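Inspection log for the structure reproduced underneath, given as structure tokens.
With one protein chain held back, the other chains of the complex are shown just where they sit.
Right, chain A next:
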Amino acid sequence: MRKFWCLFFMFWPMLAIAVCVVAPTNGWWFPSVAPWELGQQIDDLFNLLLIITTVVFIGTQVALGYVLWKGTTVKTGGAWFSHGSHNLEVIWTILPAIILLFISLYQMDVLARIRVMSQFPEQARDAPVAEVSARQFEWRIRYPAPGKKLMPQPQPTDLYTVNDLHVPVGKPVMIRLRSEDVQHSFGLPELRLMQDAVPGLVIPVWFQSNTTGKYDIVCKELCGWGHYKMQGELTVELQEEYDAYLQALQAKMNDDGFSAEANNAVAQSNED
């Protein structure tokens, strides 16, 4: 019976590892390769932790299996009368301590580059591309007019959209993140990034994408019944396209839906 239970307890770790091995080919893994360096470093860090923890996982589960399989080591059938081992205690305290300390120091750098304002790339820090204000249940986006800088206070020339954030490709960009009502969280899973939007705070967030395309903006902090549908879209495009987008947005904003048509009509009649 002992061996049966040993196999029972050993079966599941093997299954768990097998599931993890086939996971990436089934799409049960990271959504796609992160399109920027820091995102990839986060993945690398994850993989490093995965290696370390897998070794520990296998080691401890095998040790557990071994002691279950082996049972008593005493010839007469009783149990080994032992209160422990001082040396073993010292070893298995110091060794994990070193590994854990190593892990926590090793990742400081990536963390600092993502989070500490003074470490942000200068061009991003000086010129935020947009202000993203979360509210139940949408993302409101405020851009400065082309050629202008984003001011902390809204300007008459500012451009607005909802749930549709555009940024240029291949360069660091910074947004100012706010919340207008409850707490939300600005999540870019494909970029491995998230930052809570906290009422009353303005939080700078920087990122970069080296490939053009569309990415999901996900609200990751419970913000009410409509939390699940608080979905936005990040469009990363070439600088020309981005400029054109802002121009078009400006044209649309300045258009009152009436005078342009009238002007057209006047121009038309003048031609006639």
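Heads up, the rule we're going with is that a contact is a pair of C-beta atoms (placed from the backbone, for glycine too) under 8 Å apart; a residue touches a chain by one contact, two chains touch by 3 or more; residues count from 1.
Methods note: contacts and distances are computed from a predicted model.
Participant: Looking at UniProt, which of "ABC transporter permease subunit", "Dihydroorotate dehydrogenase", "Alternative cytochrome c oxidase subunit 1" or "Cation:proton antiporter" names the chain that isn't shown?
Facilitator: In UniProt, the chain that is not shown appears as "Alternative cytochrome c oxidase subunit 1".
Participant: One chain is left out of this view; which of A:Leu7, A:Ala23 or A:Ala127 touches it in the full complex?
Facilitator: A:Ala23
Participant: Residues of chain A in contact with the chain that isn't shown?
Facilitator: Counting only chain A, the missing chain is touched by 1-2, 5, 8-9, 12-13, 15-16, 19-20, 23, 27-31, 38, 41-42, 45-46, 49, 52-53, 56-57, 60-61, 63-64, 67-68, 70-74, 77-85, 88-89, 92-93, 96-97, 100-101, 103-104, 107-108, 110-112, 114-116, 135-136, 180-183, 185, 187, 189-190, 192-196, 198-201, 203, 216, 218, 220-229, 231.
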